[in-house]
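First the structure, then my questions, so here it is.
Omission of a single protein chain aside, the complex is shown with its protein chains in their original locations.
Chain naming follows the written order as A, B and C, and within any one chain the residues start at number 1.
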C-alpha cells in the first residue's frame, strides 16, 4: 500500500517534471510513429504526441497526448513528424494551421516521412523563411526496425542540426547518417529502395526459374549467397517460402515492407529521376510490376510476394 | 649442388611418371582454359592439351601439347572442355570426329563452358548412350578467378562422378558445388548471373540518380552497403569510378566480365525460361539493355559500364 | 443457255483433269491446315492430305486421305506443310523418313508454318542439297482468314518458284507477297507480329487508363482512330468489350489469335534479333507480359485479353 503510494507520487512528480521540460513533439502515430515514440519513452523522453486519430495519442503510455497541432507544437523545441505522404507533410507543416505558423523561432522540425527530395526541399525553404530549422530524415528498417529501435536515419540539411538531434534519433534507431544538403536524406533513401525493389524482383525471377527447372531453392540460395548474385534480398530476406525463417516469405508474406510502399517509393524515385533525365529502366519496370500486383490484390503483402506472383500462384 | 641435382632428378622422375600416367585431357585454351591448365600444372598435373589454335597448346609450359582431338583424348580418363558456346561444345563432343567417338568407355567428360541446360542435357544423353560419364560444370569467378585458382564449379550430373573429379577441380578452384541432375550446374550458373545482371543495372541506376542529384557516390555506397540495397554489385564490384580500387570501374571498365558475356548468359537464361514459361521481366529488359550497349560499341567493356551508359557518357 | 452448258462442261472437264493430275500434297491438318485444304478443294483441287492424327485426313471431303508421309508425298510435285513449330517441320522435312527422302527431284516444298528464319534457311539448304525447291511461306489472317480464304502469304525463296505456286496459294488466300531470299517470309511475318504484339499492349494500356479515368471507350476509340494513335489494334480489333462487334473482345476473348501464339512469335522474333544484336526492348517486354499471362491461365484466350489482364479482372 505504502509502496503503491510512493510509486504514484514518484510517477506524478516525474510527469510534472517532464511536462515542464519536455520539448519533443511527435506527430503521426501510425505503424511506424507509435513504435518510435515508445522507444523515445523507453529511453527516458516524455514526448508530446499528436495524431489525427485521437485514440492513437491516448494509447501511448508515458507520452503526453495532445488534441491539436497547436497544442503539441506549443513550447516544443524539436518537432518530429512521421506521416504517410508528401501532401500530408505539406499540409501539416506548411498549412494555414500548420507547424511553421506555431513553432518558436529556431526550433528544429525533423520529418521522418518518405516524401521525395522535391517536397523536402520545398518544406526546407519555407521553414528557412520562417526562421525554423528543418531536416529531412527518412528511415530504413520498417516496422520491425521501428519496434526494435534499430532504424537507420538518412538525414539531409545542416550538419550541425543533424549532430544536435542525433542523440534523440539514437533513442529510436542505431544509425544516423548525414547525407548532405536539404533533400539528401530523401534522395539516399530512394536510391537504396530503388536498388532494393529491382534486386528483389531479379532474385525472385532467378529463384522461380531455378525451382521450376528442378533446383532445390535452399541449394540455389546457398550458391548465390557465396557468388556474384548475393544481396540482402537473397541472404537476409529470401523470397522463397521454406528457405529462411523469420522473414515474410515464411509467414505467407505477412508483415514486412508492403507492395504498396515499395511501389510508392519507386514512384517517388521516378519523379526524382524525371527532373534530371536520369534513365531508370529497371526501376520503372519494377514500379509497373508492383503496381500490377496491387491491381491483383497484393497491395498489403510483403513485397517479396513477387516470387509468388511470378510463379502464377494465388496468394490469399 | 647436390641438392639441385636431387631436385632435378626428382623433377625428371616426376615428369616421366606423370607423362606415363597423365590421364587428363584439356580442350579449349582461351582466356579461361589456359589459366585453368596452368593451375593444374602448378598442382602437379601434366595434362594433355588441345586447341583449334595450335600455338595455344604449345605455349603452355608443363602441359603436353596435342595437335588433334583424337590425340588429346587418346588414353585420357578425364576430359575437360572449356569452350565459347553450346554449338562448339556439341561439335567437339558429339561431332563425327568428336570426343564421344574417341574416348574410352566409362571415361568422364566434364564441360566447364556456359551452354545452358538444354544443350548440357542433350550432351549428357548422348554420352550415356556411348557409356561415357558426363558432368556439366560451368564456373564463376571469371578470368581473375581462373588466374588465381579460385573458381567456383557448379556441377550437374551424378554425385559420385562429381566427388571423383572434385580433387582435380580444386586444383583450379576453391569450391565444387553439386547442384543436382544433368544440366543443374548450368541452371544454377544462369540463375546466379541473371540476378547479377539485374542487380548491377539496378545499382547503376540508383548510383547515377543519386550522383546527378548531388549525393557523393562513396557516401551513397556506404549507406547502401549497410542497408537493404546491399549486394555484391555495390559492396564488391561498385560500378562508379572512384568508389573502389581494383575493380573494372577504376580502370576504364577494362578486364572483368564483358558486356557480351553477360548478354550471352542472359540470352541463355531467356531460352531456359522460355521452355517452362517462367516470366523474367527484368532479366529480359536487362538483356535488351546490354544488347543495346553492344550496338553502341561496348561489347568488350566490363558490364559495370552500364553506369556510364546510363550517364550518357562516351566510353572509349 | 448454251453459254451455261459450256461453262458447266468446262468446269466438269477442269475437275476431271485436276482429279487425275492432282499433284498437291498437304501435310498438317490442324485448325489452319484443314481450313486451307477445304479452300483448295472448293477451288477445284484434289489434294492428297496427311496428318499424324489419322481422323483429320479422313474427315476432309474431297481430299485424298493418306496414312503416311511416304504415301502423301509419293507422286506429288507440290508439297505444302502447315505445322505447329520448327522442330516438327524439321522432323517432317529433314527426318530420316522425311519429305526430302521421298519427294521427286525438282519438286517444290512450301512450308506455311511460322518457324523463324534460321530454321527456314536450314531447311532450304538441306532441300537444295537434295535438288528440291523450297519456299518459306508463313501466313497472316489466322483461323478466320484460313476459313474465308483470305490469308496473306509472305514468301521467301526464289521469285520464280513463288510465281509458279502463286495460283495455288490464291485458292487459299488473297495475297502472295514475295519478300526476298530464303527465310524472308519468316522474317517479314515476325516483324509484322512484333509490331502487332507491342501495339496491342500499348493500345490496351491507353484504353484501360482512359476508361479508369472516366472516358467512354467508344469515344476514346473514335478519337484515337482519327489521330496518331490509330492502328489495326484500335480500328479493327479493339480490345475493349463493347466497342466493336465481331471481334474476340466482344466474345469473352474466344477465338482469334491466342496469347500462346503471339508469345511464340515474339519468342521467335527474339531469337532472330539475338543473332544480329538488334535491340527489341518493347517486344521483349511484350513477350514477358504474354508469358506472364500464360502463367495466369490465359494461354488460349485471344491476345487482346491483355486489356482484361491490365484491368486486374478475372477472365474465365
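Definition applied: contacts are C-beta pairs under 8 Å (C-beta built on N, C-alpha and C of every residue); 3 or more make two chains touch, one makes a residue touch a chain.
Keep in mind the model is a prediction, meaning the values are calculated, not measured.
Seen in the complete assembly, the chain not on display touches A, B, C.
Considering the whole complex, the residue from C:44, C:84 or C:202 that touches the absent chain is C:202. Only one of C:44, C:180 or C:241 touches the absent chain when the whole complex is considered: C:180. Taking the complete complex into account, residues 117, 140, 152, 154, 175, 177, 179-181, 183-184, 187-188, 190-199, 201-203, 205-210, 212-216, 219-220, 222-224, 226-234, 237, 269, 272-273, 276, 278-283, 285-286, 289, 310 of chain C touch the chain not shown.
Where chain A meets the chain that is not shown, the touching residues are 267, 270, 274, 277-281, 284-285, 287-289, 291-292, 294-295. Residue-level contact of chain B with the missing chain is found at 285, 292, 295-297, 310-312.
Here is the rule we use: only the chains that are shown with their structure count from here on.
Put simply, chain A has to spin 180° for its C-alpha atoms to lie on chain B, with the angle rounded to a multiple of 5.
When chain centres are taken as C-alpha averages, the shortest distance to the whole-protein C-alpha average belongs to B. Inter-chain centre distance (chain A to chain B, centres taken as mean C-alpha positions): 42 Å.
Note on chain placement: the centre of chain A and the centre of chain C lie 54 Å apart, centres being C-alpha means. Residue numbers of chain C whose C-beta contacts span two or more other chains: 285, 292, 295.
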